[in-house]
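Missing here is one protein chain; the remaining ones are kept as they sit in the complex.
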Amino acid sequence: MRMKKFINDPRQLTAELLEGFTLAFPRHVRLSGTSAIVRATPKPAGMVRMVTLGGSGHEPGLSGFVGRGMLDASIAGEIFAAPGAVKCIEAIRDACAGGEGTLLIVLNHAGDVLAANIAMQAVDREGLNVKMVLTEEDISSSVGDRRGLVGCVAVYKVAGAAAEAGASLERCFEVAQRMAGNMRTLAVAVRTATNPVTGQPIFELGEDEMEIGMGQHGEAGTGRMRLKSANQTAEIMLDQLLTDLAVSADEEVLVILNGAGATTLMELYLVFRRVAQALEAKSIRLVRSAIGEFITTQEQAGFQMMIARMDKELIELWDAPADTPFFKMP
Amino acid sequence: MRMKKFINDPRQLTAELLEGFTLAFPRHVRLSGTSAIVRATPKPAGMVRMVTLGGSGHEPGLSGFVGRGMLDASIAGEIFAAPGAVKCIEAIRDACAGGEGTLLIVLNHAGDVLAANIAMQAVDREGLNVKMVLTEEDISSSVGDRRGLVGCVAVYKVAGAAAEAGASLERCFEVAQRMAGNMRTLAVAVRTATNPVTGQPIFELGEDEMEIGMGQHGEAGTGRMRLKSANQTAEIMLDQLLTDLAVSADEEVLVILNGAGATTLMELYLVFRRVAQALEAKSIRLVRSAIGEFITTQEQAGFQMMIARMDKELIELWDAPADTPFFKMP
Amino acid sequence: MSDVICIFDLRRMFTHAAEQIRHESELLSQLDCVGGDGDHGTTIVRAMEMLEYEMNAKSDRPLDVRLRDAGWSVLGVGGGASSALLGTFIAGMGDVELGRECDCKRLAAGFASGLRAVEKQTKAKPGDKTMMDALVPAVQAIEAAAGSGESIARALKLAADAARSGAEATKKMIARYGRAKFLGERTLGSADAGATSIALLFQGFSTAFAKQKEV
Partner (left out) sequence: MSDVICIFDLRRMFTHAAEQIRHESELLSQLDCVGGDGDHGTTIVRAMEMLEYEMNAKSDRPLDVRLRDAGWSVLGVGGGASSALLGTFIAGMGDVELGRECDCKRLAAGFASGLRAVEKQTKAKPGDKTMMDALVPAVQAIEAAAGSGESIARALKLAADAARSGAEATKKMIARYGRAKFLGERTLGSADAGATSIALLFQGFSTAFAKQKEV
């Protein structure tokens, strides 16, 4: 499939998209330096800052959640590439200057973790008050080294709400860890993306194939199979997630369906319907949900299904007000 | 391009997607009868009701904007097909039962208009207090009979805000007409959609072609040309829109970029950036914007660009609070 | 036996018509791809199946009531421009009294009444490349045949022929209504989807009746 995208010079892609993004949401965000997206109106001094980092090309992606009740800053890398460690150090310094410590939320991908580790070593040496949380919830890989997928959005939401309410860094860290530890995600694709810089698809799936266990950048998964119906796909994925998370009857869960790019919301509604039915049949309580495109993979067709065990406090934090470009809670 | 979608029995598609949608947003909406999406919590009695109608398959589509500050009801047809006139009559009756008259907002497409006209004739005979507004802003066709595209969302927003503030039916009608008369839209595609029921693409574009003037359902347009860069495409479309709307320097405009389905938000940011730059160069004031997927065309790649002349009151109404599944204003 | 039709004939007419249209539904969607949204086969089959269902329902109401109710049922299921117009047409046929049996003249009056109802909803005329190109000549043919004392079977055969020529003629037209109107010359060369299904509708009416009379 030849690439057909509305872009200009691929080398300017990230700079232009960050510029366009900040022009589109002046009420929420502004650009600090070349690649940190920060709140247009900073949080009052003395409150914990929430910072994240990651590659571009996943729009709305991480930067789409900068705003009241969620993130304070998002350090954007080039397309599908972690940002430079130096950028991370600078952004963390800025965040710490205004607040009572900083919580750095990192999705477990080699490049992001390397950049974050180098940055953490540097800011630790400077004596800054920073804690790091790793999200690693992709059950397609074995425990101990799992990828971070859409679950980070739930972590931004609950820890961001805690920070907004004036919680301490230790408290925000604890909330983020609890959310991160209680969530599981699985991705599926039926058609892969083309990288906007190279113009090439990462790999191709057969005419009637789908693949479960995809990565966030179109990395191939491990469960290639014949294309299934919405109901069957929902059941296969949900079963694996519930087993891995060991959810039992009467527990309360949050479900996020994250469209990969080309898959329609129509299809996500169908999948969601079956998830809701299946949970009901197992007496598991679907207490909250989010459905849409949060972290995409260019024009890949497919979606991520996230399920998280919630407790009373996590639900309250999920429900707390948020006002970001792509996640709002009134 | 063979269809690869997560669906079940195509004949049950619309019923299942409406069920999934209402399950996903229980706080906002519920299903009334088989195909009317109404607010979960109705507006207080004595206020004007806002009703719209249109085919499914454009998710979030019209029903995604039912909620406080925007619509009261959306009558959903089958995929790409207007709802039956009888359904419209019933929904308008229900709306009128609770409120001070009903404003029916219809996108100019033959099927929708036929259904709406038949319904209006019936409810007029019953003496109900209903007014109808037609949105027809697609400049790819000649004045007098233009298609309704994403502009309806702006009409829902401003007229919905007026209704929510207790305005009379005449007043809501006037606001809706003013918004509708001041907006222009143009669509472009680089890859077409497959119809989820027939499984067939509507037409195919060449490897390096794009087409300006597309309809809302993948109907072919009238301006086939070689694929252009984001900047060039933005300029071509913006120029046509500004000319048609006859915008002059110092006027204030709202811009909506509506992704067709597969086109990434990344690309929309690039296009938006150029639009903002071009407006600035012409001293036209970009006062508000919305960028995302509002009314899609399955997995079509492309977008719609809408530009509207705003006045003080329209801006205030645009800024008024809204809380719907896919459009929120805090 | 006098030349009249009763509910059994009507039932067979709609069964045959639905059969014809179902059989060509892929072609109908393809024709709708040229300037439309590629779904006409799906929508018109849905409408026809509703009509078939209604005609098969047990009831001893007069034919006009049956037709009016059936037409409104089509207006209930929905399905784009074509269903709205087809529903209006069928419901409109019931605006004149037809009784439990009706002769060729009454039947022609029914068709004419249906056409009048449609003309209230659309400004499209023959020549605009819509279903009107098949519907108008078909109804005129029935009226003419009834006027000159032809049999019902013969009148429906003439209507089917007129509808087919009308649909065929749309190939040389540029669309001026419906989704296709935005495309101008691009629609030249292929027949209008809605006109084609109206031709199939009347062909179904005719063959159903012809077969019955052969028995």
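A, B and C label the chains in the order they appear, each numbered from 1.
In this section, contacts are C-beta pairs under 8 Å (C-beta built on N, C-alpha and C of every residue); 3 or more make two chains touch, one makes a residue touch a chain.
These numbers come from a predicted model, not from an experiment.
Shown chains touched by the hidden one, complex as a whole: A. Annotation: of A:3, A:17, A:70 or A:85, A:85 touches the absent chain (contact as defined above). The residue touching the chain not shown here, chosen from A:202, A:242 or A:284, is A:202.
By the touch rule set out above, chain A reaches the unshown chain at residues 35, 55, 77-87, 109-111, 114-115, 117-118, 140-141, 145, 147, 195, 197-198, 200-203, 213, 215, 217-222.
Keep this in mind: only the chains that are shown with their structure count from here on.
Because contacts link the chains only in sequence, without closing, their graph is best described as a line. If each chain is reduced to the average of its C-alpha atoms, the one that sits nearest the average of all protein C-alpha atoms is B.
Each chain gets a centre from the mean of its Cα atoms; for chain A and chain C, those two points are 54 Å apart.
Centres computed as Cα averages put chain A at a distance of 28 Å from chain B. Each chain gets a centre from the mean of its Cα atoms; for chain B and chain C, those two points are 32 Å apart. Within chain B, no positions touching two or more other chains are listed. In chain C, no residue touches at least two other chains.
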